[in-house]
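What follows is a single structure, and I will ask about it in a moment.
All protein chains but one are shown in place.
Order as written gives the chain letters A and B; numbering starts at 1 within each chain.
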Amino acid sequence: MKRYFSLIAILITFALIFTGCTDTGNDTQDTAKDGEITIAVACPLTGDYAQYGEAFKRATALKVKEVNENGGIDGKKIKIELMDDKNDPKEATNVAQRLVSNKNVVGVVGHFSSTACLAAAPVYQKAGLVEFSPTSSHPDFTKQGTYMFRNINTQEIEGPIVADMVVNRMKGKKIAVIYINNDWGITAKDNFIKAAEKLGAEIVAEEMFIGSQTKDFTPTLTKINEQKPDVIFLAAFYSETGMIAQQMKQLGYDYPIAGLSSLFNEELLKLAGDAVEGINLPTNFFPGDPNPVVTDFLSAYEKEYGAEPDQFAAVAYDTMGMMIEAIKKAGPDRAAIREELAKIKDYNGVTGIITFNENRDVVKTMKILEIKDGKFQLVD
Amino acid sequence: MFFQQLINGLTLGSTYALTAVGYTMVFGILELVNFSHGAVYMFGAFVVLMLMTALKLNFMLAFVIGVIITGLLGITIDKICLFPLRKKKAPKVASLISTIGVSIFIQNLVMLVWGSETKNFPLVLNLGSINIGSLKISYLQIIIMMIAVVLMAALTIIIRKTKIGKAMRATAQNMEAAKLMGVNVNFVISFTFFLGASLAAVAGVLVGMYYQSVDPMMGFMAGLKAFAAAVLGGIGVLPGAILGGLIIGVSEILAAGYIHAGFRDAIAFGILIAVLIIRPTGLLGKKVQKKV
Partner (left out) sequence: MKTALDNLKGKSTKNSLKIIIIIAIALSLLVPFLNLSSFVIRMIIMVGIYIILGLSLNLVTGFAGQLSLGHAAFYAIGAYTSAILSTRFEMSFFITALMGALLAAFFGFLLGLPTLKLEGAYLAIVTLGFCEIVRIVALNWMGLTRGPMGIPGIPAPSIFGIDLGTEVGYYFLIYILAAATIITIYRIVNSRVGRAFIAIREDELAAQSMGINTTMYKVLAFTIAAFFAGLAGSFYAHYVTYIDPQSFTFDESIQILSIVILGGMGSIPGTIIGALILVTAPEFLRSLQDYRMVMYGAVLIIMMLTRPQGIMGASKTKIKRNKLASSKISNKGGE
């Protein structure tokens, strides 16, 4: 009998807590009451990808602080509702549901990976809440509905730029490709191969690995070595790239490496030292850029956090900036914000001049970097 | 290319073997599938790295202190999370879930304190490599393999020849009877955990050094593979851990080199399942006589 009492006790507790949840949801429906505008930031704060979420958290907080110091939006302060989705699709949908139920939230900056973005998209679309992802590059993401926006070049745009870099700048005729087996890696690889073959290059090897599971790349590298490629192209993140470069060095292979904008991270240099010397990559954001928008962002970020921002911080900063821009024009109305966001043209951000195309994808220019003397350096 | 792949496989296999030795020892004494082993392994690598970078200790000193700290962590885990369960004579799965809780806790705590990004682990023992024709073997690879074998031998001696080893075997066979015979069972178990956790730390440091990087999630897959290696060799059997580790490592590398890199882990697990169906107690495991 005791067991059944505890059962009932637990059920009642949960029922109470649940009703508690809904009550607070209803209480705060009136936005104007506390004179605040709430923007949600949804990103992984725990789990494998927490470091990217941390960059989102810092950069968006910085942007909001700057705007609030300058009077906010029409005198109303902006508040960030920070949500952890662990980069897990199931958690992302839970977060999405929570955010759309909270009537205070007028727009969402997030999520990080395409998996999370795609899983959450139907919830946002149904409720009519903008999901503005700084980093989702999955081609299907913005096809999920009219409320999905992204702030990163899709691989359809980045692929040809990198292919040109590999074939023409690095003189790669025989190219080996190593890619991470996720949606991003596959689209990146496909777009790169299509563009490189158009430029007359030959793809001699195509090898995959599973992210955060594969740590030993020696079999793949040994296999590629048989083909003697001119260039190895990596569709990978910086942590795996560091390991690949180091294991290449340990095996005594010396092939030039080309990568994508995902590699632009100071950690790569710390991680792999001289093993990554000579890697070529494109980027939207470069701290060495003399553009005042960039230098201002840099000094503000360093003052706030004592560290240099990476590209994830930069793009999250711009994403929040554009979101605020749209809210300024539209007021705290979810549908109107979507309309205004879609209309944004030539936003002068730290990751370049940003405009949406008709699919709510961005088109940004890219610069080419090379790692020289242990530093990322701009080439021509 | 085949021989180079074989060497790659043996090296990877010896990192698994190294981790599996600690795993299998704790299982041998307590029959506990210790899911926190992977997290402890990661913790060991991080502590040594932090002692080196933050406190600027030299490698050997940091290594020794780090291994001891991790060993103490092992005892703490047992005292807080497992001892009360043993005392209550709780079902085995409760301990298993408790170790999963420990693993989640440690992993996320490390992430909070030291950040979740992959960190460089300095190559302290940069000894170069031997070239035989086009083959390349680094001394570090050889050292890792040697240490796995030496540790196994040392543990075998401890368990078979020393007094504490005798106590460990007695505890493993029948905890109650051992207690009645005057064996300090609690001390024996603490000692086992200390040993298991320090072995995990040794493995973590060596693997970290080999890949020159550590990250808070590194223990997860390593833990699973070590578990697989220990079971393949026959869990509780020390030489089995080495054999199992090498087989899993080599089959994984050959699968990646000759079949398909995406399926490497699937093939390694497939071999494991196939072996267990033919030999249900692993390669070196003894057939258990069921007691009625």
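FYI, contacts are C-beta pairs under 8 Å (C-beta built on N, C-alpha and C of every residue); 3 or more make two chains touch, one makes a residue touch a chain.
Bear in mind that the values here come from a model prediction, so they are computed numbers and not experimental data.
Participant: Would you mind spotting which of A:I37, A:A55 or A:V100 touches the chain that isn't drawn?
Facilitator: A:V100
Participant: Out of A:G47, A:G72, A:G172 or A:P309, which touches the unshown chain?
Facilitator: If we include the chain that is not displayed, A:G47 is the one touching it.
Participant: I'm checking contacts with the chain that's been left out. Which of B:Y41, B:F63, B:Y210 or B:F227 qualifies?
Facilitator: In the full complex, the listed residue that touches the missing chain is B:F227.
Participant: What residue numbers in chain B mark contact with the hidden partner chain?
Facilitator: Considering the whole complex, chain B reaches the absent chain at 27-29, 31, 33, 80-81, 84-85, 88-98, 100-109, 112, 156, 159-160, 168-169, 172-176, 224, 227-228, 231, 235-239, 260, 262-263, 265-266, 269-270, 272-273, 276-277, 280-282, 284-286, 288, 290-292.
Participant: Could you pull out which residues of chain A are in touch with the chain that's been left out?
Facilitator: 1, 3-4, 6-8, 10-11, 14, 17-18, 21-22, 25-26, 45-47, 50, 82-84, 86, 88-91, 93-95, 97-98, 100-101, 115, 118-119, 121-122, 127, 138, 140, 144, 181-183, 185-186, 210
In the analysis below, only the chains that are shown with their structure count from here on.
Participant: Looking at the complex, which residues from chain B come into contact with chain A?
Facilitator: 1, 4-5, 8-9, 11-12, 108, 111, 115-120, 129, 131, 136, 138, 211-213, 215, 217-218, 221, 253-254, 256-257, 261-262, 264-265
Participant: Give the list of chain A residues in touch with chain B in this complex.
Facilitator: 46-51, 54, 181, 207-210, 212-216, 218-220, 222-223, 225-226, 239, 242-243, 246-247, 250-252, 267, 270-273
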